[in-house]
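Of the protein chains in this complex, all but one are displayed in their positions.
Read from first to last, the chains carry the letters A and B; within each, the first residue is number 1.
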Amino acid sequence: MRDRLARPLGLITLLCFAVGLYFAFSSPPDVNQGNLIRILYVHVPSAWFSYVAYTGTFVYSLIYLLSRKRKYDRLAAASTEIGVLMTVLTLYTGSLWGRPTWGVYWVWDPRLTTTALALLIYLGYFVVRGLIDDPGRRGRVAAVIAIIGTLDIPVNYMSVYWWRSIHQTPTFQLIGGVRVSAAAPMVEALLVMLLAYTLLYFYLLRLRGRLAELVETREERELESELQGDLKGGMREPQ
Amino acid sequence: MSAPPAAQLAGVALRFGRSWVLRGIDLELRVGESVALFGPNGSGKSTLLRVLAGGLAPAKGEGRVFGFDLRDKLSVRQHVHLLGHDAGLYPDLTAAENLRFSLALHGQQGEAAQAALLSELGLEAHLGKRVRQLSAGLRKRVLLARLALVNSPLLLIDEPFANLDADSRELSLEVLSRLQRSGKTLLISSHEPELAEAVTGRSLRMEGGRLVAA
Partner (left out) sequence: MSPWNTIWTVALKDWRLEWRSRDSLTATVFFAGLVLLILGFALGPSRQRLQQAAPGILWTALAFSSVLAAQRSFGSEQEAGALEALTLYPVAHEWIYLGKLLGNYGQLLVLGALLTPLCDLLFGLPAGPRWPELLLTLLLGLLGLSVIGCFYAAVTTQLRAREALLPVLIFPVVVPVILASVKATSLLTTGGLGSEVRSWLGLLVVFDLIYLVCATLIFPYALEG
(Lines give C-alpha, C1' and ligand atoms only; values in the text may rest on other atoms or scores of the structure.)
Protein backbone atom coordinates (compact mmCIF):
# COMPACT_ATOMS: atom_id res chain seq x y z
CA MET A 1 0.00 0.00 0.00
CA ARG A 2 2.62 2.55 -0.85
CA ASP A 3 1.46 6.07 -1.50
CA ARG A 4 2.30 6.50 -5.21
CA LEU A 5 1.25 10.12 -5.32
CA ALA A 6 3.46 11.33 -2.48
CA ARG A 7 6.80 11.29 -4.28
CA PRO A 8 5.77 13.14 -7.49
CA LEU A 9 3.83 15.60 -5.37
CA GLY A 10 6.90 16.16 -3.24
CA LEU A 11 9.06 16.73 -6.30
CA ILE A 12 6.64 19.22 -7.84
CA THR A 13 6.47 21.05 -4.52
CA LEU A 14 10.24 21.24 -4.41
CA LEU A 15 10.37 22.54 -7.97
CA CYS A 16 7.79 25.20 -7.21
CA PHE A 17 9.79 26.29 -4.19
CA ALA A 18 12.94 26.57 -6.29
CA VAL A 19 11.20 28.73 -8.89
CA GLY A 20 9.35 30.75 -6.27
CA LEU A 21 12.48 31.44 -4.25
CA TYR A 22 14.35 32.42 -7.40
CA PHE A 23 11.66 34.98 -8.22
CA ALA A 24 11.54 36.09 -4.63
CA PHE A 25 15.24 36.90 -4.55
CA SER A 26 15.51 38.25 -8.08
CA SER A 27 12.47 40.54 -7.98
CA PRO A 28 13.28 44.24 -7.50
CA PRO A 29 13.24 45.66 -3.97
CA ASP A 30 10.13 47.57 -2.94
CA VAL A 31 9.99 51.36 -3.36
CA ASN A 32 9.24 51.94 0.29
CA GLN A 33 10.42 48.85 2.09
CA GLY A 34 13.50 47.89 0.11
CA ASN A 35 14.69 44.35 0.64
CA LEU A 36 12.39 43.93 3.61
CA ILE A 37 9.62 43.18 1.17
CA ARG A 38 11.15 39.76 0.61
CA ILE A 39 9.77 38.57 3.94
CA LEU A 40 6.39 38.90 2.24
CA TYR A 41 7.16 35.95 0.00
CA VAL A 42 7.29 33.60 2.95
CA HIS A 43 5.03 35.44 5.36
CA VAL A 44 1.94 35.70 3.20
CA PRO A 45 2.14 32.11 1.85
CA SER A 46 2.61 30.65 5.32
CA ALA A 47 -0.43 32.57 6.55
CA TRP A 48 -2.29 31.28 3.51
CA PHE A 49 -1.11 27.75 4.34
CA SER A 50 -2.43 28.07 7.90
CA TYR A 51 -5.87 29.06 6.75
CA VAL A 52 -5.99 26.39 4.06
CA ALA A 53 -5.02 23.92 6.79
CA TYR A 54 -7.73 25.14 9.17
CA THR A 55 -10.30 24.94 6.42
CA GLY A 56 -9.07 21.37 5.91
CA THR A 57 -9.46 20.68 9.63
CA PHE A 58 -13.01 21.98 9.55
CA VAL A 59 -14.02 19.96 6.49
CA TYR A 60 -12.36 16.72 7.65
CA SER A 61 -13.83 17.08 11.14
CA LEU A 62 -17.28 17.52 9.70
CA ILE A 63 -16.87 14.52 7.41
CA TYR A 64 -15.58 12.50 10.36
CA LEU A 65 -18.61 13.30 12.51
CA LEU A 66 -20.94 12.31 9.70
CA SER A 67 -19.11 9.23 8.42
CA ARG A 68 -17.19 8.04 11.52
CA LYS A 69 -14.38 6.80 9.31
CA ARG A 70 -11.10 6.93 11.23
CA LYS A 71 -9.32 8.23 8.15
CA TYR A 72 -10.96 11.63 8.41
CA ASP A 73 -10.05 12.02 12.06
CA ARG A 74 -6.43 11.32 11.17
CA LEU A 75 -6.53 13.85 8.33
CA ALA A 76 -8.17 16.47 10.55
CA ALA A 77 -5.47 16.03 13.17
CA ALA A 78 -2.73 16.06 10.53
CA SER A 79 -4.13 19.19 8.95
CA THR A 80 -4.30 20.94 12.31
CA GLU A 81 -0.80 19.92 13.20
CA ILE A 82 0.83 21.37 10.09
CA GLY A 83 -1.52 24.34 10.32
CA VAL A 84 -0.27 25.11 13.83
CA LEU A 85 3.32 24.82 12.66
CA MET A 86 2.70 27.32 9.85
CA THR A 87 0.81 29.64 12.18
CA VAL A 88 3.85 29.81 14.41
CA LEU A 89 6.01 30.59 11.37
CA THR A 90 3.50 33.22 10.24
CA LEU A 91 3.60 34.97 13.58
CA TYR A 92 7.37 34.73 13.66
CA THR A 93 7.95 36.14 10.17
CA GLY A 94 5.22 38.68 10.79
CA SER A 95 6.88 40.07 13.89
CA LEU A 96 10.26 40.10 12.13
CA TRP A 97 8.64 42.18 9.42
CA GLY A 98 6.69 44.30 11.84
CA ARG A 99 9.70 45.43 13.87
CA PRO A 100 11.41 47.43 11.06
CA THR A 101 8.19 48.56 9.34
CA TRP A 102 5.95 49.41 12.29
CA GLY A 103 8.71 49.80 14.86
CA VAL A 104 7.29 47.06 17.10
CA TYR A 105 7.10 43.29 17.05
CA TRP A 106 3.42 43.20 17.76
CA VAL A 107 0.42 45.35 16.92
CA TRP A 108 -3.23 44.65 17.63
CA ASP A 109 -3.97 44.27 13.99
CA PRO A 110 -6.98 42.12 13.09
CA ARG A 111 -5.11 39.61 10.99
CA LEU A 112 -2.29 39.27 13.47
CA THR A 113 -4.65 38.97 16.41
CA THR A 114 -6.94 36.53 14.63
CA THR A 115 -3.96 34.38 13.72
CA ALA A 116 -2.70 34.37 17.30
CA LEU A 117 -6.18 33.43 18.54
CA ALA A 118 -6.37 30.65 15.96
CA LEU A 119 -3.08 29.35 17.32
CA LEU A 120 -4.57 29.24 20.83
CA ILE A 121 -7.75 27.55 19.60
CA TYR A 122 -5.86 24.77 17.85
CA LEU A 123 -3.36 24.33 20.65
CA GLY A 124 -6.41 23.70 22.84
CA TYR A 125 -7.49 21.14 20.26
CA PHE A 126 -4.23 19.25 20.75
CA VAL A 127 -4.36 19.46 24.52
CA VAL A 128 -7.81 17.84 24.44
CA ARG A 129 -6.68 15.17 21.99
CA GLY A 130 -3.83 14.32 24.32
CA LEU A 131 -6.20 13.83 27.25
CA ILE A 132 -8.49 11.24 25.67
CA ASP A 133 -7.26 7.69 25.17
CA ASP A 134 -10.20 6.13 23.41
CA PRO A 135 -9.81 6.80 19.67
CA GLY A 136 -13.54 7.04 18.97
CA ARG A 137 -14.23 9.51 21.72
CA ARG A 138 -11.05 11.43 20.99
CA GLY A 139 -12.06 11.81 17.36
CA ARG A 140 -15.53 12.98 18.22
CA VAL A 141 -14.58 15.50 20.89
CA ALA A 142 -11.71 16.81 18.79
CA ALA A 143 -13.95 17.20 15.75
CA VAL A 144 -16.50 19.09 17.79
CA ILE A 145 -13.85 21.45 19.15
CA ALA A 146 -12.36 21.95 15.69
CA ILE A 147 -15.71 22.83 14.17
CA ILE A 148 -16.69 25.32 16.86
CA GLY A 149 -13.16 26.75 16.86
CA THR A 150 -12.90 27.18 13.09
CA LEU A 151 -16.27 28.89 12.95
CA ASP A 152 -14.81 31.41 15.34
CA ILE A 153 -11.98 32.53 13.06
CA PRO A 154 -14.03 34.75 10.70
CA VAL A 155 -16.02 36.16 13.62
CA ASN A 156 -12.81 36.95 15.48
CA TYR A 157 -11.45 38.64 12.38
CA MET A 158 -14.54 40.79 11.92
CA SER A 159 -14.62 41.84 15.54
CA VAL A 160 -10.96 42.74 15.77
CA TYR A 161 -11.19 44.47 12.40
CA TRP A 162 -13.90 46.73 13.73
CA TRP A 163 -12.14 47.14 16.99
CA ARG A 164 -8.96 48.45 15.42
CA SER A 165 -7.18 48.24 12.12
CA ILE A 166 -3.77 49.64 11.27
CA HIS A 167 -2.52 46.90 8.97
CA GLN A 168 -1.67 47.98 5.45
CA THR A 169 -4.39 47.25 2.91
CA PRO A 170 -4.26 43.56 2.14
CA THR A 171 -2.13 42.92 -0.91
CA PHE A 172 -4.76 40.56 -2.16
CA GLN A 173 -8.06 41.62 -0.74
CA LEU A 174 -9.27 38.46 0.99
CA ILE A 175 -12.77 39.71 1.39
CA GLY A 176 -14.15 41.12 -1.84
CA GLY A 177 -12.56 41.09 -5.27
CA VAL A 178 -8.92 40.54 -6.04
CA ARG A 179 -7.10 43.82 -6.21
CA VAL A 180 -3.44 43.76 -7.04
CA SER A 181 -1.43 46.63 -5.60
CA ALA A 182 2.12 45.50 -6.22
CA ALA A 183 4.48 45.52 -9.19
CA ALA A 184 4.28 42.64 -11.69
CA PRO A 185 7.49 40.68 -10.80
CA MET A 186 6.55 40.81 -7.13
CA VAL A 187 3.13 39.45 -7.91
CA GLU A 188 4.70 36.67 -9.93
CA ALA A 189 6.99 35.70 -7.09
CA LEU A 190 4.18 35.80 -4.58
CA LEU A 191 1.85 33.73 -6.75
CA VAL A 192 4.46 31.02 -7.31
CA MET A 193 5.20 30.93 -3.61
CA LEU A 194 1.50 30.66 -2.82
CA LEU A 195 1.26 27.73 -5.21
CA ALA A 196 4.34 26.13 -3.66
CA TYR A 197 2.91 26.42 -0.15
CA THR A 198 -0.44 25.06 -1.27
CA LEU A 199 1.27 22.03 -2.78
CA LEU A 200 3.36 21.72 0.35
CA TYR A 201 0.17 21.59 2.39
CA PHE A 202 -1.20 18.66 0.42
CA TYR A 203 2.16 16.91 0.46
CA LEU A 204 2.61 17.25 4.22
CA LEU A 205 -1.03 16.32 4.81
CA ARG A 206 -0.58 13.09 2.88
CA LEU A 207 2.66 12.32 4.64
CA ARG A 208 1.36 13.05 8.12
CA GLY A 209 -1.91 11.28 7.45
CA ARG A 210 -0.04 8.24 6.18
CA LEU A 211 2.20 8.21 9.23
CA ALA A 212 -0.80 8.38 11.54
CA GLU A 213 -2.41 5.59 9.57
CA LEU A 214 0.63 3.36 10.01
CA VAL A 215 0.80 4.00 13.72
CA GLU A 216 -2.90 3.29 14.05
CA THR A 217 -2.74 0.14 11.95
CA ARG A 218 -0.02 -1.23 14.16
CA GLU A 219 -1.97 -0.47 17.31
CA GLU A 220 -5.13 -1.93 15.79
CA ARG A 221 -3.29 -5.09 14.85
CA GLU A 222 -1.99 -5.54 18.36
CA LEU A 223 -5.41 -4.95 19.88
CA GLU A 224 -7.12 -7.13 17.31
CA SER A 225 -4.78 -10.05 17.78
CA GLU A 226 -5.20 -9.75 21.51
CA LEU A 227 -8.99 -9.86 21.12
CA GLN A 228 -8.93 -12.72 18.62
CA GLY A 229 -6.52 -14.79 20.68
CA ASP A 230 -8.76 -14.13 23.57
CA LEU A 231 -11.91 -15.20 21.78
CA LYS A 232 -10.32 -18.54 21.04
CA GLY A 233 -9.43 -18.73 24.69
CA GLY A 234 -5.79 -19.05 23.79
CA MET A 235 -4.38 -15.98 25.41
CA ARG A 236 -4.37 -14.83 28.98
CA GLU A 237 -5.68 -11.35 29.42
CA PRO A 238 -2.96 -8.88 30.27
CA GLN A 239 -3.20 -7.39 33.70
CA MET B 1 -44.09 -12.81 13.64
CA SER B 2 -43.06 -13.08 17.24
CA ALA B 3 -42.16 -10.04 19.29
CA PRO B 4 -38.44 -9.19 19.30
CA PRO B 5 -36.45 -10.16 22.39
CA ALA B 6 -35.90 -7.54 25.05
CA ALA B 7 -32.22 -7.43 24.28
CA GLN B 8 -29.93 -9.14 21.89
CA LEU B 9 -26.19 -8.77 21.54
CA ALA B 10 -23.94 -10.46 19.02
CA GLY B 11 -20.17 -10.28 19.22
CA VAL B 12 -20.17 -7.01 21.10
CA ALA B 13 -16.70 -5.77 21.93
CA LEU B 14 -15.73 -2.48 23.47
CA ARG B 15 -12.53 -0.94 24.61
CA PHE B 16 -11.46 1.93 26.77
CA GLY B 17 -8.29 3.37 25.37
CA ARG B 18 -5.94 0.50 24.74
CA SER B 19 -7.62 -2.28 26.62
CA TRP B 20 -10.67 -4.35 25.81
CA VAL B 21 -13.38 -4.20 28.43
CA LEU B 22 -15.89 -6.32 26.55
CA ARG B 23 -14.41 -9.07 24.41
CA GLY B 24 -17.19 -10.45 22.29
CA ILE B 25 -20.48 -10.74 24.14
CA ASP B 26 -23.42 -12.78 22.82
CA LEU B 27 -26.51 -12.40 24.88
CA GLU B 28 -30.26 -12.68 24.55
CA LEU B 29 -32.82 -11.54 27.08
CA ARG B 30 -36.39 -12.69 26.45
CA VAL B 31 -39.19 -10.33 27.30
CA GLY B 32 -40.26 -10.79 30.89
CA GLU B 33 -37.30 -12.84 32.08
CA SER B 34 -34.96 -11.75 34.78
CA VAL B 35 -31.32 -12.54 34.65
CA ALA B 36 -28.52 -12.14 37.16
CA LEU B 37 -25.07 -11.11 36.07
CA PHE B 38 -22.20 -12.11 38.33
CA GLY B 39 -18.54 -11.57 38.16
CA PRO B 40 -15.66 -9.97 40.02
CA ASN B 41 -15.11 -6.23 40.02
CA GLY B 42 -13.70 -5.01 36.74
CA SER B 43 -15.07 -7.94 34.76
CA GLY B 44 -17.14 -5.62 32.57
CA LYS B 45 -20.59 -5.97 34.16
CA SER B 46 -21.24 -2.26 34.48
CA THR B 47 -19.91 -1.62 31.00
CA LEU B 48 -22.25 -4.25 29.56
CA LEU B 49 -25.21 -2.60 31.27
CA ARG B 50 -24.17 0.77 29.86
CA VAL B 51 -24.00 -0.63 26.36
CA LEU B 52 -27.52 -2.00 26.73
CA ALA B 53 -28.71 1.34 28.11
CA GLY B 54 -27.54 3.13 24.98
CA GLY B 55 -24.82 4.99 26.86
CA LEU B 56 -21.74 3.40 25.34
CA ALA B 57 -21.43 2.46 21.70
CA PRO B 58 -19.77 -0.90 21.04
CA ALA B 59 -16.65 -0.85 18.87
CA LYS B 60 -17.61 -4.15 17.27
CA GLY B 61 -20.68 -6.30 17.06
CA GLU B 62 -24.39 -5.69 16.79
CA GLY B 63 -27.08 -5.20 19.35
CA ARG B 64 -30.80 -4.63 19.53
CA VAL B 65 -33.12 -3.63 22.32
CA PHE B 66 -36.77 -4.49 21.69
CA GLY B 67 -35.88 -4.63 18.02
CA PHE B 68 -34.22 -1.21 17.96
CA ASP B 69 -30.62 -1.08 16.86
CA LEU B 70 -28.26 0.12 19.59
CA ARG B 71 -27.21 2.92 17.27
CA ASP B 72 -30.74 4.30 17.42
CA LYS B 73 -29.97 5.63 20.86
CA LEU B 74 -33.10 7.62 21.47
CA SER B 75 -35.37 4.62 20.82
CA VAL B 76 -33.17 2.42 22.99
CA ARG B 77 -33.25 4.93 25.83
CA GLN B 78 -37.03 5.01 25.62
CA HIS B 79 -37.16 1.33 26.53
CA VAL B 80 -34.42 1.02 29.10
CA HIS B 81 -33.79 2.39 32.54
CA LEU B 82 -30.39 1.98 34.13
CA LEU B 83 -29.96 2.15 37.87
CA GLY B 84 -26.23 2.71 38.17
CA HIS B 85 -24.31 2.40 41.40
CA ASP B 86 -23.47 6.02 40.93
CA ALA B 87 -27.11 6.64 41.42
CA GLY B 88 -27.54 10.27 40.49
CA LEU B 89 -29.75 11.80 43.13
CA TYR B 90 -29.25 15.53 43.57
CA PRO B 91 -28.36 16.04 47.24
CA ASP B 92 -30.03 19.43 47.51
CA LEU B 93 -33.35 18.39 46.02
CA THR B 94 -35.91 16.61 48.16
CA ALA B 95 -36.70 12.96 47.52
CA ALA B 96 -39.99 13.94 45.92
CA GLU B 97 -38.33 16.51 43.66
CA ASN B 98 -35.74 13.99 42.57
CA LEU B 99 -38.45 11.51 41.67
CA ARG B 100 -40.49 14.13 39.86
CA PHE B 101 -37.46 15.26 37.85
CA SER B 102 -36.59 11.76 36.67
CA LEU B 103 -40.16 10.88 35.83
CA ALA B 104 -40.67 14.14 33.97
CA LEU B 105 -37.68 13.39 31.75
CA HIS B 106 -39.17 9.97 31.14
CA GLY B 107 -42.29 11.79 29.98
CA GLN B 108 -44.32 10.61 32.97
CA GLN B 109 -46.38 12.58 35.44
CA GLY B 110 -49.08 11.09 37.66
CA GLU B 111 -48.41 11.14 41.36
CA ALA B 112 -51.56 9.41 42.63
CA ALA B 113 -50.41 5.95 41.55
CA GLN B 114 -47.24 6.36 43.53
CA ALA B 115 -48.77 6.71 46.97
CA ALA B 116 -49.15 2.98 47.67
CA LEU B 117 -45.65 2.17 46.59
CA LEU B 118 -44.11 5.02 48.51
CA SER B 119 -45.82 4.04 51.72
CA GLU B 120 -44.75 0.46 51.23
CA LEU B 121 -41.18 1.62 50.94
CA GLY B 122 -41.66 3.69 54.04
CA LEU B 123 -40.84 6.84 52.19
CA GLU B 124 -43.85 9.11 52.70
CA ALA B 125 -42.40 10.64 55.82
CA HIS B 126 -39.17 11.43 54.02
CA LEU B 127 -40.41 12.73 50.70
CA GLY B 128 -40.04 16.36 51.71
CA LYS B 129 -36.52 15.97 53.03
CA ARG B 130 -33.46 16.77 51.03
CA VAL B 131 -31.57 13.74 49.86
CA ARG B 132 -28.52 15.12 51.63
CA GLN B 133 -30.25 14.44 54.94
CA LEU B 134 -31.30 10.88 54.12
CA SER B 135 -29.40 7.78 55.23
CA ALA B 136 -27.84 5.49 52.66
CA GLY B 137 -30.68 3.01 53.12
CA LEU B 138 -33.33 5.66 52.52
CA ARG B 139 -31.53 6.91 49.44
CA LYS B 140 -31.57 3.39 48.09
CA ARG B 141 -35.31 3.30 48.69
CA VAL B 142 -35.75 6.49 46.71
CA LEU B 143 -33.89 4.83 43.86
CA LEU B 144 -36.01 1.71 44.18
CA ALA B 145 -39.11 3.88 44.03
CA ARG B 146 -37.78 5.48 40.87
CA LEU B 147 -37.03 2.08 39.39
CA ALA B 148 -40.55 0.89 40.12
CA LEU B 149 -42.24 4.02 38.84
CA VAL B 150 -40.40 4.45 35.55
CA ASN B 151 -42.36 2.73 32.81
CA SER B 152 -39.39 1.37 30.84
CA PRO B 153 -39.87 -2.33 30.05
CA LEU B 154 -36.18 -3.24 30.42
CA LEU B 155 -34.55 -2.44 33.75
CA LEU B 156 -30.80 -2.68 34.19
CA ILE B 157 -29.71 -2.68 37.78
CA ASP B 158 -26.09 -2.31 38.77
CA GLU B 159 -25.21 -3.74 42.19
CA PRO B 160 -28.56 -3.22 43.91
CA PHE B 161 -27.42 -4.84 47.15
CA ALA B 162 -24.10 -3.15 47.72
CA ASN B 163 -23.64 -1.39 51.06
CA LEU B 164 -27.15 -2.04 52.36
CA ASP B 165 -28.44 -2.91 55.79
CA ALA B 166 -30.57 -6.02 56.21
CA ASP B 167 -33.93 -4.23 56.09
CA SER B 168 -33.11 -2.43 52.88
CA ARG B 169 -31.90 -5.64 51.29
CA GLU B 170 -35.17 -7.29 52.13
CA LEU B 171 -37.03 -4.38 50.62
CA SER B 172 -34.89 -4.37 47.50
CA LEU B 173 -35.58 -8.05 46.97
CA GLU B 174 -39.28 -7.46 47.38
CA VAL B 175 -39.42 -4.60 44.93
CA LEU B 176 -37.35 -6.46 42.36
CA SER B 177 -39.44 -9.61 42.53
CA ARG B 178 -42.59 -7.56 42.23
CA LEU B 179 -41.22 -5.83 39.15
CA GLN B 180 -40.44 -9.23 37.74
CA ARG B 181 -43.99 -10.44 38.36
CA SER B 182 -45.37 -7.34 36.67
CA GLY B 183 -43.76 -8.47 33.43
CA LYS B 184 -40.65 -6.30 33.27
CA THR B 185 -37.38 -7.63 31.95
CA LEU B 186 -34.59 -7.37 34.51
CA LEU B 187 -30.85 -7.65 34.27
CA ILE B 188 -29.24 -7.43 37.68
CA SER B 189 -25.52 -7.28 38.23
CA SER B 190 -24.10 -8.29 41.56
CA HIS B 191 -21.14 -9.96 43.12
CA GLU B 192 -23.34 -11.69 45.69
CA PRO B 193 -24.84 -14.69 43.90
CA GLU B 194 -27.31 -15.82 46.52
CA LEU B 195 -29.05 -12.46 46.75
CA ALA B 196 -29.50 -11.95 43.06
CA GLU B 197 -30.54 -15.53 42.52
CA ALA B 198 -33.42 -15.03 44.88
CA VAL B 199 -35.12 -12.86 42.28
CA THR B 200 -33.84 -14.19 38.99
CA GLY B 201 -34.48 -17.18 36.86
CA ARG B 202 -31.21 -17.45 35.04
CA SER B 203 -27.73 -16.34 35.80
CA LEU B 204 -24.73 -15.39 33.73
CA ARG B 205 -21.17 -15.01 34.77
CA MET B 206 -18.69 -12.49 33.45
CA GLU B 207 -14.95 -12.70 33.61
CA GLY B 208 -12.39 -10.52 31.90
CA GLY B 209 -14.93 -9.01 29.54
CA ARG B 210 -16.51 -12.29 28.44
CA LEU B 211 -19.56 -14.25 29.42
CA VAL B 212 -18.50 -17.62 30.78
CA ALA B 213 -20.60 -20.59 31.82
CA ALA B 214 -22.29 -19.84 35.10
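Definition applied: contacts are C-beta pairs under 8 Å (C-beta built on N, C-alpha and C of every residue); 3 or more make two chains touch, one makes a residue touch a chain.
This one's a predicted model, so the numbers in the text were calculated from it and none came from an experiment.
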item	value
Contact partner of the left-out chain, one of B:A7, B:L29 or B:L82	B:L82
Residue among A:L5, A:A18 or A:M158 touching the omitted chain	A:M158
Candidate in contact with the missing chain, chosen from B:R130, B:R169 or B:H191	B:R130
Touching residue (missing chain; options B:A3, B:L74, B:A116 or B:A166)	B:L74
Absent-chain interface as seen on chain A, which is shown	65, 117-118, 120-121, 123-124, 127-128, 131-132, 137, 140-141, 143-145, 147-149, 151-152, 155-156, 158-160, 162-163
For chain B, the residues touching the chain missing from this view	50, 53-57, 73-74, 77-78, 80-82, 84, 86-93, 97, 101-102, 104-107, 130
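Keep in mind that, in the parts below, only the chains that are shown with their structure count from here on.
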item	value
Residue numbers on chain B that touch chain A, as the complex places them	13, 15-20, 23-24, 57, 59, 208-210
Contact set on chain A toward chain B in their complex	133-134, 136, 219, 223, 226-227, 230-231, 237-238
